[in-house]
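Note that this complex is displayed minus one protein chain, with the remaining chains in position.
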Amino acid sequence: MWELVARSLEASTIFLFAALGELIDQRSGVLNVGLEGLMLFGGTAAFITAQTTGSHALGFLAGLTLGGLLGLGHGFFSITLRGDQVVSGMGLWILSFGLTTYLGSPYTGPLGLGRIPSLWGLSPFFPLGVALVAITWLLLFRTGLGLAIRSAGENPAAAEASGIPVTSIRFLCVALGGMLAGLSGATYTLSYNPVWNYNFLMGWGFVSLALVFFSMWNPWILLAGASLFGIMWQLSLSPELILPGVLSRYVWRTVPFAITIPILCIISTPWFRTRWGLAKPEALGRPYAKG
Amino acid sequence: MRLGRYELTLEPRPARPAIFTALTAVVAILLALALSSFLFLSSDTRLIDAYRAVFSYAFFNPHGVLATVHRSIYLLFCTYAFLVPFRAGLWNIGLPGQVYAGGLAAFAVPFVLRTHNPQTLALPPGLLIVLMIAAAAAAGAATGGFAGLLRAKLQVNEILVTMMLNSILFWLVAYMIKEGGPFMSATGEGESFGLPSSLHAPLLLGVPVTAVLALCVAVLLDLLFAKTALGYRIRAFGENPAAARYGGIIPVALSLLVFLLGGAFAALAGYHYFAAVPGVYKIPGNYGYYGDLGFYGIIAALIARGSSLGAVPIVVLFAGLSVGARFAQGELRLPFGVDYALLGLLMMTFVASHVLYHFRFGWRRIPSEALQPVPTELPRG
Partner (left out) sequence: MSPPDLAPTEPILAARGITKRFPGVLALDHVDLEIQAGEIHAVLGQNGAGKTTLMNILFGLLQPDEGALYLREQRIRFRSPHDALARGIGMVHQTRRLVSAHTVLENIALGHPRTRGFLNLRSTRLEVEALGNRYGFTVPLGARVWQLSEGERQWVEILKALYRGAEILILDEPTAALTPPEVKTLLAGLQTLVRDHGVTVLLVTHKLPIVMAVSHRVTVLRSGRVVARLRTADAAEESLVQHMIGRDIAFRTMNRSAEMGRPLLQVEQLSAFNDKGLLALRGVSFSLREGEVLGVAGVTGNGQEELAQVLAGLRPAASGRVRLDGRDVTRLSPLQRWRMGVGYIPAERIEVASIATFSLVENTALNYHFDPAFIRRGLLDNAGLEQLTQRIVTTYNVKAPSQYARAQHLSGGNLQKLILGRVLSRNPRLLIAHLPTQGLDVEAAAFVRATLVEATAEGAAVLLISEDLDEILSLSDWVAPIYEGRFGAIIPRAEAGAETVGAMMAGVGMKEAGVR
């Protein structure tokens, strides 16, 4: 039982890292729907690096770096060029999907390194995730920089007029967000499931994206949501632990995805929006031009 | 950006003639092809031989040409499936899911009517084929329409919903065809039962009838957007939903309509691949590969900038490349996934060409006056 819980929590850190990065992005007003792409790239880069160098640390570094760079690329398109952020995000995802399939395929198979040591069976990434949630919360709500980030996402013109360099702030956030997404992918391929496969994520990134909307842009709620989805994910992989023999295991695999849709609907109802909707960054997804 | 005495600026392009639109598409594709040379570098064959292998198989080898045609039809339907909602400003990335829905529904017809067993054929095969196509289109439309409805009624993000539906349907197909699922083949190999030959889609000159359909739709869609009131409404809604609503367009109806259409097109792609391509006539175990291939439809529609006829040559080229690359992969021992890499490269060059399409670079000599250092900090007082 504890094993299942530990495994679930590890799964949830993958959602958590990616979603936390996206949350920071979105708080500054940048929408990156290509989150899954960043994770694919981060995960693949981490896997290849770790396998060739034999070092987990270098693997993580590669994942973080590539994630951050791709985040900056998204920033260039959406902040500097003021392009459509959805076009850029989807582009990033398809780019990653295509290139990682090609780049990763020679490495298909297990990582072949020792497992990362765990604390009483629990992956060390979960406490790291909780710490990151706390840090993000402190950053966003207790520091001047956080106020600047939130203002850039709500009303960039107001932030600029207050002397906040909106462009730099947004670039900082997309870089941070990209790094976290890369970390998430790296955690997947180096720790959670250290085997490289074709399109190994199969929707984790999109679920993380949905989690950000569920969280009402609050890191603590995000932590709760990610944990819930981690458990659900793990149960969907081994339903026999709870309901042995009921329905095919393939049907259970649809559950995390199927649950996402009604939750998305609920948070989209007018009732929910008028009550809680104020949390959504007002300028989310809208390019900003000075002056 | 400053470089010495000169300043590099990005300025929005005021007007973009049609020829320019075509030109950016061509440039994007050529650039991706050039970049893909790097993919071939890793093998020990010469670059020119690699390209020759890809193209000669795809467009000159009899097997290859047929495979290219089949794949083109498939990708064309996927392109329409993305293109129609996209003209209304909506993102249908549920192509794989809708493809699977179409495949499942098409196979459900003989399954329910027990006609996959040749002894108990109940209805004339012609009628059954029409029924299969109709069922596929209806199932795809329902899958797409679901996302469209949620988008229209509640503003639920259609990217997320269609993506979730992709995963759900992926596993549903697995359930249906694997481990004793209802559609599993008698041999129990993790693929669906094969269609009896009477239910194979008819061939014209060796090409399934779906080809005719695909080409007709290409013409009709461009006409729809250019000439009809409905097309005008879709475009108006895509450019500015608030203005469209002001102009009397009902957003719910419109979002639903484009997603119904889009879903139906993707489902026809599914019908085509699983029930009309000679040599297949079943849902194979690696159906996921065909589903993901549908994403080529997104990039084809984007590069064609929403023109269905413009997408035809692009799609044929992609289809040939992906077919040829698969072949060359075996011949030249290239790594797996050259076709996917190409997909990624195309996306990259598309985004780059998108920038060139909307902006032009300008060089400006900085007046010497402005170069003189000017204090930005002064002593106060």
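Note that the chains are named A and B in the order they appear, and that numbering of residues resets to 1 at the start of each chain.
Criterion: a contact is a pair of C-beta atoms (placed from the backbone, for glycine too) under 8 Å apart; a residue touches a chain by one contact, two chains touch by 3 or more.
Everything numeric here is computed off the predicted structure, so don't read it as measured data.
The chain that is not displayed touches the following shown chains in the complete assembly: A, B. Shown as candidates are B:L154, B:I250 or B:L332; the residue that touches the absent chain is B:I250.
Touch with the chain that is not drawn comes from one residue among A:P106, A:G121, A:P165 or A:P262, which is A:P165. When the omitted chain is restored, the residue from A:T52, A:T143 or A:S238 that touches it is A:T143.
The omitted chain makes contact with just one of the residues B:K178, B:R233, B:R326 or B:H354: B:R233.
Seen across the whole complex, the unshown chain contacts chain A at 142-144, 146-148, 150-151, 154-155, 157-165, 270, 273-274, 278, 282, 290-291. Not every partner is drawn; the one left out touches chain B at residues 11-12, 14, 227-230, 232-233, 235-236, 239-240, 242-243, 245-248, 250, 367, 374-378, 380.
To be clear about the criterion, only the chains that are shown with their structure count from here on.
A separation of 26 Å divides the Cα centre of chain A from that of chain B.
By the touch rule above, chain A contacts chain B in their complex via residues 33, 77, 80-81, 83, 86-88, 90-91, 94-99, 101-103, 105-106, 108, 198-199, 202-203, 206-207, 209-210, 213, 248-251, 253-254, 257-258, 260-261, 264-265, 268-269. Of all the residues in chain B, the ones that touch chain A in their complex are 10, 39, 91, 93, 150, 154-157, 159-161, 163-168, 170-172, 174-175, 178-181, 292, 295, 298-299, 302, 335-338, 340-348, 350-351, 354-355, 358-359.
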